[in-house]
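Here you go, one structure.
Complex shown without one protein chain; remaining protein chains in place.
Coming up: chain A.
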Amino acid sequence: MRHQMRCGPAKPAAVRPAARSPRVACRFSREEQLKFISHLDIIRTIERAIRRAAVPVAYTQGHNPRAKLSFASALGIGVTSEAELMVIELDHILPPDEVKQRVNEQVPAGLEVIEAWAVPAYRGRYRLGDIDTAEYEMEVAGPIPEFVEDSAGQLIASPTYVITRETDKTSKQVDLRSLVSRVEVVEHGPDHAVVRATARTGSQGGARPDEILQALGIDLDRCQVSVHRTALRASGGVRAAARTAKGQ
């Protein structure tokens, strides 16, 4: 087939670079105007921005090559963030600041690479999948129960806090307490509150911000909520955490 012919015979092993492809990690924001765009749609948006920006991204082999991009924990619809993480695998070295600048020229308003840094080759597989903890700041406008601070204290003090997760067909019992390590009511009045929380996130299961607010007795149907993700980190591994990679 044509594309195979164009690739030509396999290159001799000696010419191939021995080191793994250079990688650049980016922390990016998803702001208010893009908060209703799903994680998968954001990924596609970034892929296209990278193509427009002519960032020399590496591609997978095979019939349907995909850009080698990896993303940390998906961000829920309706949530803003300044802590999203992705790793771009490059075909050849490009300084992180150059990557950041090129991508930022091509992403729509509401998406911005805040910082970019090279991922050292010795780190082996750079595992965004190790990221399992997120921090949120939640602003609630609407009726706030007086006991909201007590509820936060009780949630953390109790050994378990079982909630029911309903989908269209199934319902599942989940221990919310085991997924939340910190809940702090920063300020609150009868009609507003600001809550900060640290919770599990990622493929191993996590707590959703609205579940935490509900556990505080807040009736979300009667409230307007703005949730902002302020940080992502790995609880266990030093290898993976993005901020650790920068030595922070």
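Heads up, the rule we're going with is that contacts are C-beta pairs under 8 Å (C-beta built on N, C-alpha and C of every residue); 3 or more make two chains touch, one makes a residue touch a chain; residues count from 1.
Everything that follows uses one rule, which is that contacts and distances are computed from a predicted model.
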Undisplayed chain, where the name is taken from the UniProt record, one of "Molybdopterin-synthase adenylyltransferase", "Electron transfer flavoprotein subunit alpha", "Glucose-6-phosphate dehydrogenase assembly protein OpcA" or "Fe-S oxidoreductase": "Fe-S oxidoreductase"
Given A:Pro108, A:Pro143 or A:Pro190, the one touching the chain that is not displayed: A:Pro108
Candidate in contact with the missing chain, chosen from A:Glu32, A:Asp97, A:Asp191 or A:Asp219: A:Glu32
Contacting the left-out chain in the complete assembly, out of A:Asp41, A:Asp175 or A:Asp219: A:Asp41
Full-complex contact with the absent chain, from A:Ala49, A:Ile131 or A:Ile144: A:Ala49
Residue ranges of chain A at the interface with the undisplayed chain: 1-3, 6, 31-34, 36-38, 40-42, 44-45, 47-52, 59, 63-65, 77-78, 106, 108-110, 139, 141, 224-226
